[in-house]
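With one protein chain removed, the remaining protein chains of the complex are shown where they sit.
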């Protein structure tokens, strides 16, 4: 995946959604409510917000909720701009 | 239960729900409102939030409310991602 | 009443409801709005919240409101988990 | 009036409502909107809340609004549990 | 106007409404929306709230909005209990 | 325009609306949504609010939104009492 040159704001996490269902580490994406939990790779993180450390790093594989999450097309690729608290689990 | 390698965010508590009704320590799960209080074992905790110490530890058995609690399937097991204030009682 | 081994979170108060109407100290439970004010004995208190000292102690008899108060069955006994601000009067 | 042995929480004011209409100091209770302003004697005050000094003292005669004000019967007497900001005027 | 002996809480302003329309300083009370702006003399002020200095003094003539403003009758006179932010202009 | 002798509260800005459409500096008032952006001259400013510096000065020409903006007639002139965040642009 080409490294992005741009920046995102404090407290934000840009992920590249992972589509396939089951991976080596045994994570099955969809929880009992299929449309709630998704997986993706972190490609960009913003700085920390006051009092809220940034706990996610570029390269992490995360499970996240898609609540109020804008979609972005950058250099032909589709990304999702999460707030850190959309992240449920960092593998 | 296999130890999880991943992480969750500050203020969060990941529990493995306990299904059976009555246990050695005499706790009967369902309160008078059957669907309100549940029991589970804590498998992961996030760090403390500013001004809110993390009072729950891995291994605790907790009674909790299921309000806005996302379900997660990790390595084939079902978990619930609580916020600490979903925890009603730490046995 | 058996002493509880468990813990509750900061700012919380666990009470054992007192059912009978009139007691030695002359407190009549139900105020003019019968379903609003109740009495109970405090069996557990959480630690203080930031800026909000815990003003209630184990053993206090309190008059309280039942707004958003989850019920818990612990070791066969019924309890109510109050927030401190549900407490109207400490006898 | 018997002195109450109990306590109320920080920021609260317990009053004994005064029923008669006109008093020596000339205060006529009901403002143009009869059901809005009432008078009573302060019998108990809580401690100060953070950043909000307790400006009312036991024995003060106050004019107050009855918004979200629980009623309490203690030792056969009827009281109202105000928040300090229900108090409009301290005579 | 007899000086009032009582007190009001922090951040509050007690005014005696001025009824006549035009005064020496040329202030015409009612703005284009007749029922929105009124004039009155300040008879009592509370202390400052944390971070909000009290900018109004006894004796000031103020133009104010009547939003959520309780009316009080004290010693036979009608007053209005403003919050400071009801005050639009201090003449 | 006669200088006003009065005062307004912290964080407020009193403007004299400018009616004509186009001015020397080329500002055309109405944005694409005609009723949203207006121009006026600042005649009075309040002091700064805690953490919010007052960025507008008397004599500035500003473009502003008319959301919840009370109108005032002072000495026969019509003014608008803005909050600073109604100001969109300072020419």
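The first chain written gets the first letter, and so on, giving A, B, C, D, E and F; residue counts start at 1 in each chain.
Please note the rule applied: a contact is a pair of C-beta atoms (placed from the backbone, for glycine too) under 8 Å apart; a residue touches a chain by one contact, two chains touch by 3 or more.
Note that the structure is predicted; figures quoted are calculated from it, not measured.
On the side of subunit A, the interface with the absent chain consists of residues 5-10, 14, 47, 50, 70-76, 78, 81, using the contact rule stated above. Listed by residue number, the positions of subunit F touching the unshown chain are 25-33, 36-37, 51-53, 55, 63, 65, 84-85, 87-91.
One rule holds in what follows: only the chains that are shown with their structure count from here on.
In the Cα superposition of subunit C onto subunit D, the rotation angle, rounded to steps of 5, is 50 degrees.
One finds 24 Å separating the Cα centroids of subunit A and subunit B. In subunit F, no residue touches at least two other chains. Contact topology of the protein chains: linear, an open path with no closing contact. All chain pairs that touch, listed by label, are A-B, B-C, C-D, D-E, E-F.
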